[in-house]
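Excluded from the complex is one protein chain; the other protein chains are retained at their positions.
What follows is chain A.
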Amino acid sequence: MSARSNILNKLRAGLAGATPRPDDFDERLVTEPWQYPPEERIARLQNLMEAVQTEVHSVRGEDWPETVAGLLARRNLNNLLYAPETGHGTQLGDYWRSTEQAIELLAYDRPVEDWKDTLFWSVDASITGTVGGIAATGSLVLWPDRHEPRLMSLLPPLHIALLRASQIEDNLYTMMQRHNWSSGLPTNALLISGPSKTADIEQVLAYGAHGPKELVVLVIEDE
């Protein structure tokens, strides 16, 4: 007998004569305490994220590449990892060329194996999009894909994330429902709620454990 059938048989024996419990999930319990008027969503997300040392800026539609350039210049950084095939990547690239930015743009356009050393040690910052935000917990939602890979939001010490104000949902439950997560998830879906941190030594909070030391969120006000 295989381990699989042994385990399943034992479990089935334990359930002999019992009926499965009904699915009485009460969605009000996870939605009602976590609902906000649209104008308050940004403020709540911002407050919660700032409480965990995240920088949140509101920017107007087309201005964000300029804000990004400013953020990098102020920190004296040398390069920025970006996803050239995405909409925001194209926009960033155009801005960089037209304004002749000195900071080097690194395109994540080849498998990690081809440049692991650079990715792990030499990238200063990255910029990614998000598929939305969650006001209840102050979280960003990322669905990395072939154009914007998983390590982009993990390896560089500074991660800049673009968030459209209209894509901030009240809570995780509405986020899942609105985008029908249960019908199919990507290889990796992520909620990110601040820069990486640890309190493993004496419960002293330290930022920049293994992931980004800094997280900057640009909330794009779209009309």
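By our rule, contacts are C-beta pairs under 8 Å (C-beta built on N, C-alpha and C of every residue); 3 or more make two chains touch, one makes a residue touch a chain; residues count from 1.
Everything below uses one rule, namely that contacts and distances are computed from a predicted model.
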item: Protein name, per the UniProt record, of whichever chain is missing from view ("ABC transporter", "ATP synthase subunit b", "Iron-sulfur cluster binding protein" or "RNA polymerase sigma-70 factor (Sigma-E family)"); value: "Iron-sulfur cluster binding protein"
item: Residue among A:Val59, A:Ile103, A:Val131 or A:Leu190 that touches the chain left out of view; value: A:Leu190
item: Touching residue (missing chain; options A:Ile42, A:Leu106, A:Ala136 or A:Leu162); value: A:Ala136
item: For chain A, residues in touch with the removed chain; value: 2-4, 6-8, 10-15, 18-27, 29-30, 33, 48, 52, 108-112, 116-117, 120-121, 136-139, 145-146, 149-151, 154, 171-173, 176-177, 181-182, 184-204, 206, 208-212
